[in-house]
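The structure that follows is given in the form of structure tokens.
Yeah, one chain of the complex is gone here, protein chain that is, but the others are all in their spots.
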Amino acid sequence: MNFSSDTSAPAHPKVIEALVSVNSGMEGSYGADSVTAALREKLAAVFETDDFDFWMTASGTASNALALSCFCSPLGAVLCHAEAHIARDERGAPEFFSGGGKLQLLPGFGARINRDALEAALAGINPAFVHETPAEVLSLTNLTECGTAYRAEEVALYAGFAKEKGLAVHLDGARLGNVLAMGKSTAAEMTWKAGVDVVTFGLTKTGAIGCEVIVLFGAARAKFAELKARAKRSGHMPPKMRFLAAQAHAMLENGLWLELAGQANARATALADVFVSAGYELAYPVDGNEVFPLLPEAVAKRLMAAGGKFYAWPGGAWRFVCSWSTSEAEVASVAAALKA
Amino acid sequence: MNFSSDTSAPAHPKVIEALVSVNSGMEGSYGADSVTAALREKLAAVFETDDFDFWMTASGTASNALALSCFCSPLGAVLCHAEAHIARDERGAPEFFSGGGKLQLLPGFGARINRDALEAALAGINPAFVHETPAEVLSLTNLTECGTAYRAEEVALYAGFAKEKGLAVHLDGARLGNVLAMGKSTAAEMTWKAGVDVVTFGLTKTGAIGCEVIVLFGAARAKFAELKARAKRSGHMPPKMRFLAAQAHAMLENGLWLELAGQANARATALADVFVSAGYELAYPVDGNEVFPLLPEAVAKRLMAAGGKFYAWPGGAWRFVCSWSTSEAEVASVAAALKA
Amino acid sequence: MNFSSDTSAPAHPKVIEALVSVNSGMEGSYGADSVTAALREKLAAVFETDDFDFWMTASGTASNALALSCFCSPLGAVLCHAEAHIARDERGAPEFFSGGGKLQLLPGFGARINRDALEAALAGINPAFVHETPAEVLSLTNLTECGTAYRAEEVALYAGFAKEKGLAVHLDGARLGNVLAMGKSTAAEMTWKAGVDVVTFGLTKTGAIGCEVIVLFGAARAKFAELKARAKRSGHMPPKMRFLAAQAHAMLENGLWLELAGQANARATALADVFVSAGYELAYPVDGNEVFPLLPEAVAKRLMAAGGKFYAWPGGAWRFVCSWSTSEAEVASVAAALKA
Partner (left out) sequence: MNFSSDTSAPAHPKVIEALVSVNSGMEGSYGADSVTAALREKLAAVFETDDFDFWMTASGTASNALALSCFCSPLGAVLCHAEAHIARDERGAPEFFSGGGKLQLLPGFGARINRDALEAALAGINPAFVHETPAEVLSLTNLTECGTAYRAEEVALYAGFAKEKGLAVHLDGARLGNVLAMGKSTAAEMTWKAGVDVVTFGLTKTGAIGCEVIVLFGAARAKFAELKARAKRSGHMPPKMRFLAAQAHAMLENGLWLELAGQANARATALADVFVSAGYELAYPVDGNEVFPLLPEAVAKRLMAAGGKFYAWPGGAWRFVCSWSTSEAEVASVAAALKA
């Protein structure tokens, strides 16, 4: 009954196997290896385009901050939700990597940016007014921190608003697989076709050891050299990159990432049913692998006493995260513990 | 005949095995896992002390910059050799992590800081003179970029000079194993017993996938909370840290790191003999796993044509690096190619 | 009828006279001059203490950012009102000077921080949770951006809350004179006696050319050397500092600063009466030299057409600022224009 985080799960065995398979012979260092080179083809298939460049890091915080720092100057700001991971859980990484840029926090239910708030923020940008910090990037998170999703058309709408004002668009896709596994849109539709310039394509929570691919699309590719220099400068150009690339290979091979994300989603849906059947409401719709039941404290405590691991969430909810390794038995245990 | 870099080598099979062995069940994220916790004991044995704290990253640049940024303020400087990795090969990482601190470059043969230059630099520090940037850290590299070593007594001497002026002492030990494998001193003698406050204890070049342990000793442990915050902020707190720790476990188990480093050193010594026997001088003494023969360009080109991989070095030398995976056959091939 | 800003006013003639009086002979550079040295006594009288250190800059933004950067690390945050000058009007200066620290914005009527919001924010600080950025400084502004004041007891209450959690307390006193000229408390009561560690004591808006004194009190004096180093590094240690000090001398001599601030306040009070008499409500109470009448757009336009200069403010109000040089005639002109 460990629903604490999808980052607490092990890696999928095929990821480890991939490391074994690349562990022989000499390879170029710092990304100049054949494993990294071969990854390009797989990413092209996933995103249905050749018009991209990519880099990998072992950390979502790093990939987000590197991506943002290529588009947000020290004199600018990033528009994001007040509960976004980049705002709440990265210890100021965007500010650090951008050299002191700001985050401009927007409200919205379920960690989804409210449309009116976004339009008002964009309307308020006046680069000619030197005293204020103008937004230069819009950062969306999909799946959001509340387990809710933006549909591809919503991403496209918001990205369109942002681009009208000259902003770049970043997508924090730490749980992108969980969104896409719902089958409503493709990776391409959710990213470059919707106007996303740069995505942090997360594979760690889905099942890798640690691999978050930064993908620059179209005109944003002009930032690739800068991205690599920033990666080097921040210690995110490890010498033996073949081992990062091998993880991505394993995850993308035969759609393993979508399969694992779908498995986590299925457990979350089942878990949500457990709570609803037991008479508890959910704080947010379940659009991926996270469930936020509104449990009385006594109930939550009871579950914890029975061995459940999960966290309190603002507003009386509790966060349960399912991973690829969450078993049906664990979900059943929650049901049993609720009845006890 | 690939002597391009020890970072181009694969990982030792036991490192991969260790990943397999920790890849089951849920673990706390971000360093709160049992594998990382258990590593403490192994490090205590290596350094013969319990008075330390540690953090791991997958990158030497990251570990160096994080370590330095805990001791060098934005208003201060780091004394280091002009050819130090932190000065030449990290794209300004120390300046980035420290928030704009400076590197003050010192001369010295074979990438070892000249004693007089160090003493003069230390004597020139005047924190009361607000216009100049005072040195706050001394950073030594051992093995140096020219493959030469400081003896433990030299580290102690330099560290003593630095401490008299209130500086902290950092040791870049990306190839520390290669120095220690020479058998002249222990890890303890080369670090905290010599006055080193923080070491970047590199295991990557020795045989890991990517694992560089930052170890804070004694009074420097007061910086541990700050170190972790800086690691988080810079994206060097990956969620599944058990896989970093597992690498260190494998490398430290039964002294594998020293065995592999010693193996690389032995190949380097043999390779040096090959060059000397062929009548070529060495630019620097061989104190570890790097050899810098002074070869005429024609000879170097001939070796390259025969499949040799190595780099030109300033001053007419060529850099050959041996790793744990360098074979005797490769060394023999160089001898053969030289004769051809 | 120019009520655009107190920064658009000229300097008081005595300030210029003071420049003339110090403009002879050689003086030490960078603050080592006799004029700056002599200022200490005048500041001691104003703040009724000798337990302080001070520095001067020509800019409020600079003084605020320098003060904050001595207490907010790159890893920390500053608690302030969402409409604070440091948040809205300084183009990210606090983030720049602190090396990427954050501002954590709090709500509250009339740009005064709401007590509950402050207590909640303070209660939420958990430095042990490495993922979040902990607040390290509380910054209050008095007079606020809405022309409202905190009473000394309120500053003391809020500062007390902050200090219980280990935060430093900064007071942005760009219009401190306007608060104190109301006669309800002394400079000492409003600063160090209330627990303020560092104040930006503004004299520019009150009548100087450009002089904002940063004063460190008590234990905060330990930061003085760092403050000077940061001033130098940011270009706020001009060589001929006697001319900054001379301005402060003139303003503090015989309480000129309080006299001028009181004069501006009197005009504001009269102006407020004009609006109220004409049947318009004020958005905020008038606690100093700023008036925010809720005027219909047509009325505002009429005043502008008659030569009035003032700015629109969020929420249907309009900002009118009085300075030491605002005349009774200008106030009367507003009354006339309103009637017209």
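A, B and C label the chains in the order they appear, each numbered from 1.
Definition applied: a contact is a pair of C-beta atoms (placed from the backbone, for glycine too) under 8 Å apart; a residue touches a chain by one contact, two chains touch by 3 or more.
None of these values were measured; they are calculated from a predicted model.
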Among C:53, C:90 or C:197, residue touching the chain not depicted: C:90
Of B:102, B:170, B:232 or B:267, the residue in touch with the unshown chain: B:102
Candidates C:26, C:128, C:298 or C:340 - the one touching the absent chain: C:26
Residues belonging to subunit B that touch the chain removed from view: 74-75, 77, 88-92, 95-96, 98-103, 105, 130-133
Hidden partner interface residues of subunit C, rising order: 2, 4-5, 7-11, 13, 16, 19-20, 22-30, 57-63, 65-66, 90-93, 96, 204-205, 209-210, 229, 232-240, 243, 309, 325
Touching residues (missing chain, whole complex) on subunit A: 30, 74-75, 99-100, 127, 130-131, 225-226, 228-230, 232-233, 237
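Basically, only the chains that are shown with their structure count from here on.
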Remotest chain, subunit B as reference, centres from CA atoms: C
Chain whose Cα mean lies nearest the overall Cα mean: A
Rounded Å distance between subunit A and subunit C, as computed from the means of their C-alpha atoms: 42
Subunit B and subunit C, separation of their C-alpha mean positions in angstrom: 50
Distance from subunit B to subunit A - Cα centre to Cα centre, in angstrom: 34
Touching two or more other chains - residue numbers and ranges from subunit B: 30, 229, 232-233, 237
